[in-house]
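Excluded from the complex is one protein chain; the other protein chains are retained at their positions.
So, subunit A:
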Amino acid sequence: MKARTFSFRRVTSVEEALAAFASCEGEARFLAGGQSLLPALNLRLDAPDLLIDISRVEGMRGVSVSSSGLRIGALTRHVEVLRSPLVAEHASLLSRAAPFVAHPAIRNLGTIGGSLALADPAAEFPTCILALNASLEIAGANGIRTVRADDYFRALYETDIGPGELLTAILIPPPSHGQRVHFDELARRRGDYAIVGLAVNAVIHDSNVKEIRLAFSSVGPIPTRAKTAEAQLIGTFLGAEGIASAQAALANDLSPDGTDEVSSETRMHLARVLLGRSLNALLREDK
């Protein structure tokens, strides 16, 4: 199948992109890597009047580092996140998660901003930015604003980005001393939507958990932090006992949906399995 007829406009600046959206009388969509939008158009699940191609907007692609942390342009492709030495050094959670994002052909074109703007509940990068306590930079008619990842995800496929606004960058705070990260997910086949995924960002000194953020994918309409399990772990010695009580605490944090393929109970069980594996991996790394 082919997409329904639409107008196409390529822009080269954020201002031009916002103006094109504002002046469109029908439905407009921003096109970045096109790995979700173009299949939807070709399947005719969506039929906008105008596509605004932002892929050549200057200053929205690439990774840079400053004293305030890492800045990843929204147009940075998954493969660039995967291979970036700066990301590996300053936000290695993303480097670890990137191989789980779909397949190589999709990673070559898909962008981190596109993934975060779509906010699929099974996607990898949304959980990572939540675990990393990152901020998102959003451009709109009133200029640029930033929103914390904790406040960014609103509902199923709904983010803090308003109509006509554009996600321009992801800002990740510098790693703390003793930072340990881990990413893992369970899927039927590599590259499928995760049954459950987990991004862990912790600060651990001598096996003592100083800070920890646990962000799960696929357990609800938005990426979900397991705050009870986090509280259970903070200030404790990371060991078999602590891990078991954190796993038990997940019952307070998650109430995953069941589907025809995976029941709610199975998903909950797998979330506990994943948490146990991930915390044990941190424990091994700490030794």
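Brief remarks follow.
As a convention for this text, a contact is a pair of C-beta atoms (placed from the backbone, for glycine too) under 8 Å apart; a residue touches a chain by one contact, two chains touch by 3 or more; residues count from 1.
The definition used in the following text is that contacts and distances are computed from a predicted model.
This figure omits one chain of the complex; the name its UniProt record holds, of "Carbon monoxide dehydrogenase subunit G", "Intermembrane phospholipid transport system permease protein MlaE", "NADH-quinone oxidoreductase subunit H" or "Dipeptide/oligopeptide/nickel ABC transporter ATP-binding protein", is "Carbon monoxide dehydrogenase subunit G". Only one of the listed residues, A:118, A:203, A:231 or A:281, touches the absent chain: A:118. Considering A:7, A:245 or A:259, the position touching the chain not shown turns out to be A:259 (whole complex). Interface note: of A:22, A:105, A:141 or A:156, the residue touching the hidden chain in the full complex is A:156.
Looking at subunit A, the residues touching the absent chain are 1, 27, 36-37, 39-40, 43-48, 118-122, 155-157, 193, 220-221, 255, 257-266.
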